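For this view, one protein chain was removed and the others were kept in their places.
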Amino acid sequence: MICVAVTGKREETPLVSTLYFEWDQIVKPGQFVMVWLPDVGEIPMSLSITEGTKAITVKEYGPTSKALRNLEPGDRLFFRGPYGDSFTPAEGEVLLVGGGTGMASLRPLISLNSSAVVSARNEKELLFDDEFERERIFRVTDDGSAGVKGTPVDQLRSMDLERFSMLYVCGPEKMLKAVHDYLKGRNVKAEFSLERLMKCGIGICDSCSVDGYQLCRDGPVFDIESIGRMREFGVTKLTDSGRRVKI
Amino acid sequence: MICVAVTGKREETPLVSTLYFEWDQIVKPGQFVMVWLPDVGEIPMSLSITEGTKAITVKEYGPTSKALRNLEPGDRLFFRGPYGDSFTPAEGEVLLVGGGTGMASLRPLISLNSSAVVSARNEKELLFDDEFERERIFRVTDDGSAGVKGTPVDQLRSMDLERFSMLYVCGPEKMLKAVHDYLKGRNVKAEFSLERLMKCGIGICDSCSVDGYQLCRDGPVFDIESIGRMREFGVTKLTDSGRRVKI
Amino acid sequence: MPDISAKIAGLELENPLILASGILDENGYTMRRIMEEGAAAVVTKSIGIDERAGYRPPVIAEVDSGLLNAVGLANPGIESFGEEIEIALTAGKPVIGSIFASTVEDFVNLAEKMEKFSVSGVELNLSCPHVEGFGTEVGSDASLVEEIVTEIKKKISVPLFAKLSPNVSNMLEIAKAAERADAYVLINTVRGMSIDINARKPVLSNRYGGLSGSAIKPVGIRYVYEVKKETGKEIVGVGGIETGYDAIEYIMAGASALQIGTALFRHGRRVFDLVNGQINDFMAREKVDRIDELIGVAISG
Partner (left out) sequence: MPDISAKIAGLELENPLILASGILDENGYTMRRIMEEGAAAVVTKSIGIDERAGYRPPVIAEVDSGLLNAVGLANPGIESFGEEIEIALTAGKPVIGSIFASTVEDFVNLAEKMEKFSVSGVELNLSCPHVEGFGTEVGSDASLVEEIVTEIKKKISVPLFAKLSPNVSNMLEIAKAAERADAYVLINTVRGMSIDINARKPVLSNRYGGLSGSAIKPVGIRYVYEVKKETGKEIVGVGGIETGYDAIEYIMAGASALQIGTALFRHGRRVFDLVNGQINDFMAREKVDRIDELIGVAISG
């Protein structure tokens, strides 16, 4: 288990914090680590900064993510990784489509050539939208408190997507499914980062599998054609007991 | 366990054979392997050829060496290694002093700059003496059937040893002891290859130790100063049960 | 071209490699893919009567040449599992259903349900070393093991595999108690622990876990050899198989077929193709036509 000190912390939204740490390791955008909170639990976290000082950006959902968010500079951070594959780099203009904490794994892709559709429940929960120049950011909220009211697809509809050499998409599976269905058949290249329960992170336990692919190892990033062929994508998933439920 | 085929065989003396085999491994003069004869035993053997096609040269003493000598071209040879340290290369004229199968580990040192004192019980048992030009070989036999009658020391006495940049000595410990005692205090550089019971070959079992040094790992080659400091050298050794006996 | 097909307890396998229980076998689609990518058959993860979420993560820890796991018998319960088996069966290869319980009745009940799901065999996890009240206790109680095996054999007609634990003083005694099974599966994981010295805590949430991978291969080889020599029964060898060498070693010790688990961590799903290729190469080089020429050849005395 890797053990480093938290060197900095930034509150991003009321429920989301970024923790910074020094880790001398080559990491690519889209990769993740399994973070261990002793006596609490272990959860997957994307690297939200992959160059130089590294970072993870965590939203408080349950006990483990809460304990993680409560870490302060000087505290120890335990994790293993990096795991998973990464987004394919693309030349030219790219579009990031992020829902909720999905923006964490997209953050390393932010550059002078990137625009973004950032969605969240309300204005306060929009993540990393302030990292973009005004003309490059398209906000979407459930309640309309900022930008377009609705889903990312509502925003995408009004955009000329073919000018982007690549779309990178990350967020809740329902959103991924909606975006996928909208993009399907259009003349765009797109990569999706999927999220499932992950118990082991190393391709052993089957908790993260979709259509026989282990997200922790074959993914979490897949291109649009691959996820289009997955019968489980957006349809069913397994709970922590292995029971199949609808998404 | 390494497994190769015996590719050639040469009878050297009535009890000694050389077995040739291909082994793509860097080996230095003085190093040895642990040869396994399934269902029979495992014994240490020096490499008698260390460049290109490798070889071991085995004298029949007991069951294992007999089984080894009975191998024929095409048979499998099992061994592990190479183990141990090696003779230090020296510039200029060198002298090999070998007793019995001690010549096996010295053989890789034979070159245009080497002379040798080769000793054995009788003429027939002299090993590798025909590998030297006439003026470079000094034979010694117990029974006087060839060369000087007596021990290697009887031959060394009549030689100007200071003209050699290095003496390499290998043979039964009694002989090593006698040669050591003769050389001690003289102005010569010398290295000795020691032989003890070897059960493991990897510095674990203590069967080969002399003064706390494991011959299989720290040796089997030591310089004259080092063996001069060893209280057990030429005096006592342990049997296969670990009982201390006089040499 | 050597013939690498294998036969165990009457099951015909296109090669000797079976996916081991508990690794990539809770989702039917995963089991199907594993078979499509080279495994001759799969064993499902161990299924009980009731749904269990298992232990909270960390449930896996990496150690030198192996893994420690304490998944805690997470499973959806037998009723929900038929759906996954149905998906797995579309691969057209044998699916073996693994079951665990703490009573004879539950074991019989589970075995019958599995047979209804059209599995090709039932494997008894008598040995799961990391759930209090299950595995360890059952598998070290010879008379209980005998009763479980005897009762199940009365009720099902597909082959029955008894998977035994290495965490016992005398495995032969347990093997004899299970001798009505059609074959043994040897071995399950070896109980162990790993402590993170910076956190000053055991890594696994359950503290104790089961050691698997190449660290336990010598233990597995020993048990396969010993049990084969003493009982002569058919054995599925499992524990640290990562290469064709390991596979052949188990076969020579007495195994008729093999299972692979932890090596999926090192090599991914292609491990089945990889190891089958190496088995094939060895047999070609050694002029062995069929696997059964090698079974138990290292046994003597």
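By written order: A, B and C. Residues from 1 in each chain.
Basically, a contact is a pair of C-beta atoms (placed from the backbone, for glycine too) under 8 Å apart; a residue touches a chain by one contact, two chains touch by 3 or more.
Computed from a prediction, not measured in an experiment: that's the story for all the values here.
> Can you list the shown chains that the absent chain is in touch with?
The chain that is not shown touches these displayed chains: B, C.
> Touching the left-out chain: which of C:G10, C:P218 or C:G232?
Touches the omitted chain: C:P218.
> In the whole complex, not just what's shown, which of C:K7, C:R56, C:K176 or C:K201 touches the removed chain?
C:K201
> Tell me which residue among B:E42, B:E173 or B:E195 touches the hidden chain in the full complex.
Selected residue, touching the omitted chain: B:E42.
> One chain isn't shown here. Among B:R80, B:R136 or B:K177, which residue touches it?
Going through B:R80, B:R136 or B:K177 one by one, B:R80 is the residue touching the chain not shown.
> In the full complex, which bits of subunit B touch the chain not displayed? Write them out.
Contacting residues on subunit B, toward the hidden partner: 1, 3, 34, 36, 38-39, 41-43, 76, 78, 80, 199-207, 209-214, 217, 231-232, 238-244.
> Just the residue numbers, please: which parts of subunit C touch the chain that's not shown?
Residues of subunit C in contact with the hidden chain: 63-66, 68, 140, 167-170, 190-195, 197, 200-202, 207-209, 211, 214-219, 221-222, 225-226, 240, 245, 248-249, 252-253, 282, 297-298, 300-301.
Throughout what follows, only the chains that are shown with their structure count from here on.
> Considering only which chains touch which, how would you classify the arrangement: line, ring, star, complete or other?
other
> Out of every possible chain pairing, which has the most C-beta contacts?
Top-ranked chain pair by contacting C-beta pairs: A-C.
> Just by CA atoms, which chain is the most central one?
C
> Could you state the distance in Å from the CA-based centre of subunit A to that of subunit B?
67
> What are the residue numbers in subunit A that touch two or more other chains?
Counting only residues that touch two or more other chains, subunit A contributes none.
> Can you list every residue of subunit C that touches 2 or more other chains, as numbers and ranges?
Correct list: empty.
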